Structures are given as C-alpha cells and as structure tokens.
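Missing here is one protein chain; the remaining ones are kept as they sit in the complex.
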Amino acid sequence: MAALEIHNVRKEFGSERVLKDVSISIDSGEFLILVGPSGCGKSTLMNAIAGLEPVTSGNIYIDGEDVTWRTPADRDIAMVFQSYALYPSMTVRQNISFGLEMRKVPKPDREAAVERVADLLQITHLLDRKPAQLSGGQRQRVAMGRALAREPKVYLFDEPLSNLDAKLRVDMRTEIKKLHQRLGTTIVYVTHDQVEAMTLADCIAVMRDGHILQLGTPDEVYNNPVDMFVAGFMGSPSMNFIRATLEDNNGGYQLCIATPGEEELVLPWPEARIAPDMAERLNQPVILGLRPEHFSEEDERLTSQAEGTLLSASVAVVEPTGADILLRLPLGEQEVTARVGPKCAVVAGERLALRVDMGRAILFDAETEQRIA
Amino acid sequence: MKNSSAIRLAPGAKRSTPSGGLQAWLPRLVLAPSVAISLFFVYGFMLWTFVLSLTSSRMLPSYDFVGFGQYARLMANERWWVASTNLMIFGVLFVAVCLVIGALLAILLDQKIRQEGALRTIYLYPMALSFIVTGVVWKWLLNPQLGIQAMVQGWGFESFRFDWIVDPDMAIYTLVIAAVWQASGFVMALFLAGLRGIDDSIIKAAQLDGASLPRIYLRVVMPCLRPVVFSAVMILAHIAIKSFDLVVALTGGGPGYATDLPATFMYAHAFTRAQIGLGSASAMLMLGGVLAILIPYLYSELRSRKHG
Partner (left out) sequence: MANVIRRQTPAARLGRGLLYGVLILAALFYILPLVVMLMTSVKPLSEISAGSLLSLPQNPTLAPWTKAWGEACTGMRCDGVGGYFWNSFAIVIPAVLISTTIGALNGYALTKWRFKGSELVFALMLFGCFIPFQVVLLPMAQTLGWLGISSSRAGLILVHVVFGIAFTTLFFRNFYVGIPNELVSAAKLDGAGFFRIFWRILLPVSAPIIVVSVIWQFTQIWNDFLFGVAFSAHNTQPVTVALNNLVNTSTGVREYNVDMAAAMIAALPTLVVYVLAGKYFVRGLTAGSVKG
C-alpha cells in the first residue's frame, strides 16, 4: 500500500497556476526527493502534503486515507523546516516533546521519547539549552529530533541542509541517509541541490513550472533523462549540449557538427542505439547531449580496443578539482566541459586527443527539447 | 482504500483551509470586534460628523438639514480664517524648523561623540511630556514680567524685549518655539536611526572618491534619508494639525483669538459656544487636511513597496 499518494493535485493562487496536475505515489519506507529550480512548485507541493496550504483540486492520501481536507495536526506527518523553526522560547527538550504534549501523550512516555531521540541524534547534552544557544548543525539535529519523536507516518524535509556550511552539509547528508536506512521511515525531501538528490533518494521527482517532468530512480534520472531540462539540471558540471545535424551514414546515422573553420566534425551514432523516429529527422538540427565524463583522455596503450570516437581539440582552460581535472575545450562552435583523470598533464593551449563515448550520448530534439534517442 | 470516496468531498465543495470548522474561523472571530469598533467608532463617526455638519445643530444635535450652509458660514467666519492661516504658519515653521534642527543634531551626534547616549536622552525627553506640561512651562518662561525677558533685562540689557506671548502678531511663533522644543528631539532620533541604517561601505566609497565630510553628507547620505524625511514630515504635519493641548495651555488661543488653530476652533464652537453644526464642518475640513497629506504619502508608500 502506498504510504503517500498524491492524486491530480492542482494549486492556483489567483490566476497563477503553481501546481498543474501533480500525481505521485510512494511506498512505505521510500525516500522521495522533489528537486527543481526555485519557483518550480516543490515547496508548495510540500506545504500541500503537510496541509499548511489548501489545494485547489485533487486529493492526497496518507496510508490510504484521504487527508485532503484534514488539518495539519490530523495528518500524522512531521516536517523539518529549512529555517528549522525551533520554538525560541522553549528548551530543546520542550521543543522535542511539544508535539507529543499536544497529542496528550502522558508525561513518562514523552520523556522516554525525548531520551530515545536525543540518544539517536547524540544531542542528549543539549536538551536543556535554548535554540539560540545552539550552532547551526545542532539546531538541525534538534529539528530532526522534533520530527522523529512523534514517529509519524510521513516525514517532510524542506531543504533541511541549505543553511549549513559545505562540510557540515555533507556530514548531515550521510547522517540522514543512515537514519533512513536504520528506521525505514517514509520521507519526502525537497531540495534544489542535485547532489543531495542523487545521494539520498530512492526516487527523484524533477519538477519545473508546477509539473513533474520525470519521476524515477537517481540512475534513471541521471542516465536516461526525458528532456534537456532534466539532463541539464542533474549532474555537475552539467551536461554539454552541442548543436548538430543528423545525417545519413550508409544506412546508419551520424552527427555533423559545424566548426568555425571549413571542415566539419562528424560523429557516428552507434547502431545499437538507433531509435525508430530518427529517420524522420534526417538532415534536421538536433542537440547532442554529452556529460563531461563521456569524454576521456586518449591512452595510446588502449587505442585499438577502446570504444568511441576520437577527436582532437586545443584545451582552453584546465581546472583541476583534485579528484579529477575539468577541461574546457571547443567542440564545433561551442565550448564543452570534459572530465579527465587527475594524471592528465595537459596545459592550456595544447591540443589533446579525446575519446567520446557515443554509446552513452543522448540526442534531443532541437525544438521541443524532448529526448529522441 | 481509495474507494472511500463517500467521505471524500465532492470537487465542488471547497473549503478555504484544510482545518476543521471553528479553527478556520477563529482568526476572523478574534478580529471581528476590532473591525466592528473601527467601522463604528472611526468610519461611522466620521460619517456622523459629516451629517452633523450639514445640519443647523447648535446646543444639541438636530437633524434639519441646511446643505453646505455651515461650510459657507465657516468660509465667511473671520476667526476660522485666522485659525487656518495660523495653522499654515505654525505647520510650515514647525515642520521646517524641526527637520533642520533634527537633521543637524543627528549628523553632529553621529560623529563618534562621547556621551552620545546622555545627549540623546536629553534631546528626546520633551517628547515624553504632555503638551499641557510643555505649555505650562513655556508660558512661564515666556512670561514677560518673570520669564526670559525679565531675566535678560536683569543681566543689564534693559532694552531687551521678548514679549511675543502677549503680542497678537507674534504669539503664534511662541507656539512654534514650544512645539519645536518638544518634537525636534524626536526628529533627531528618526534621522539618527536612518543614519545608522546606512551602509558604511557607501560612505567609505565616497571617501575613497575624495569627497569631503560635509559633501558626503549632502550628496551621499541625505539622499539615502529621503524616506526618513518623508515620514518625519508626515508625523510632524499630523501633530501640527491635531495641535490642541499646546494652544490651550500656552496661549489659550489668545491674545483674543490670535493663536487659534482649527483644533481649538472646533472645540470652542462644538463644546462651549453651542455651534455643533459649525464645529462639525470645521472638523470635516481638518479631516480633509489630514487626508490631503496622508493620501499622497500612502500612495507613494504602496507604489514604492510594489516596485521595491
């Protein structure tokens, strides 16, 4: 049975349509991440699930029960806010037990819950402090503790890590993942950080303009994006989009990329990946999508065996990140980013032979930006 | 489970918020008495006064209507014109002098002054006093026989004269002095808060550009304080139009009715001279005066908020 089901939910503020027919269903214990640029409706959807904002139409079910018109309190959900929203006048202990108190849980049980949660999150030593006396990371823990104490059916996390500094964010990310694995809770998590989305989710919903563009596992969303927006949004540095023309190549296909000079760059499209409707697009403009890691540095020893197409370009910028090196180089009339191994000893201005893994390349329609193959 | 549509609301049955019955109405319920009070005691009374201003009411409100006759009487009433002219003089001077003194003191205080807190406290305390107290004190200070005039003459300046309070042509300026004494510290506080709110880096940038301190204040800082000036003018003009207590305590409207203001005119006619109709008409004109200042202010506030 689905722990949370969202059914054709629409939300309008006056004439502005913030959510346009959103439907999602997640199972008990699943970790769903809503991701998208700001203003895409992900926070509105979150508030609709929580019951903090009424929906214009559609239904929301929690554990099979229609909660569309229930008060937030009656939905049995807990939420971790971006600003943490800790009650400033209460101690950490009171913050955590407030929700239980409102639900008339007897005092000994409340105390037990506080102990359990504090232990879980290692905040026992902070229980008698006020939120103002806590660091950002500690507040974050308390906010999670407040949600965990109630043991609700669904947890909502609204960009919970966005106010932490980079290092702490990575630590807390791991911690949230551990907690989820340990407790098997059902979580809906909003973020605009695609790394968080990739690392945490069982299931990612990429949103834009009130629509869900794609709903799938992190792997699906990353490797099989439905359109250029999803492809560009997930992954950092983001996917390279190269204008090209689809041409006939002895019955197969090839991509022709215009260059500033006379010559043209031609990349053959692997036969195994030919899609049925490619034939209609012959000699039409398309967009070739290549992730930085689809490029690799040519290694002489492997030349004969390695797959893919070889091309040569002069490197414009070299950006070592430590783990690997990002290269900016011209491809046709555009500049692309390529990710190569840390040992690549290229300097700016040099020519470099690169292999392109066309087997993982993605082809988009230049007009509709939808995926072709 | 999804077939439990019997409980589900039909799509047309909208509720404003997903919260049960009473809770959803509590905020409105809580506000209702205040809204009712406001509608009755503010808007209703305004209308009521307007209605009275169209009648011939004298001692007691009566409801035989004479159209705009009371307004015509008002326009023909010399004392009303004195009061209106006085308000213009008093208002313009009061606002202008308060602004100049307030801005000056704020800028001077903003130069890392030792004991700034103490000075600020001294400049501002008159604002905590009642205008009646202010009036009583200044009446004493301005008393020609015993006040400042007598004191300076006592120092040997026999020809010194400062008897404005008994001079029908000058008495209105004594109101300005007392009112400025009371309110200019407040303007100083407004400006000082504004100055403290200005981003330091703007001033540093101007310094690096080679501007002198007075020039920085004139060209960089003051333009940033335009909203403060605007608010200060609003509040001061408002105080000026409502000024009643100060006149009553300081000059009593005298000598004669040389220092009458619309507020005292209204009170005198409505409550002591049994001219309720005329008093109401003058109150309506006062309201008109406030609105004439308020509406452009609110308009620009709303506009700037939309754009900002």
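Going in written order, the chains are labelled A and B, and every chain counts its residues from 1.
Here, a contact is a pair of C-beta atoms (placed from the backbone, for glycine too) under 8 Å apart; a residue touches a chain by one contact, two chains touch by 3 or more.
Everything numeric here is computed off the predicted structure, so don't read it as measured data.
Screening A:P88, A:P108, A:G251 or A:G322 for touch with the missing chain picks out A:P88. Only one of B:V66, B:A96, B:L119 or B:A258 touches the absent chain when the whole complex is considered: B:L119.
Remark: the omitted chain is touched by one listed residue; of B:A72, B:A193 or B:A274 this is B:A193. What chain B contributes to its contact with the hidden chain is residues 16-17, 23, 26-28, 30-31, 33-35, 37-39, 41-46, 48-49, 52, 61, 101, 105, 108-113, 119, 121-133, 136-141, 146-148, 150-151, 154, 181, 185-186, 189-190, 193, 195, 200, 203-204, 207, 213, 221, 228, 231-232, 234-235, 238, 241-242, 244-245, 248-249, 252, 262-263, 266-267, 270-271, 276, 279-280, 282-284, 286-287, 289-290, 294, 301.
Where chain A meets the omitted chain, the residues involved are 47, 50-52, 71-73, 77-79, 81-85, 87-90, 98-99, 102-103, 146, 150.
Please note the rule applied: only the chains that are shown with their structure count from here on.
Between chain A and chain B the centroid-to-centroid distance comes to 56 Å (mean Cα coordinates, whole Å).
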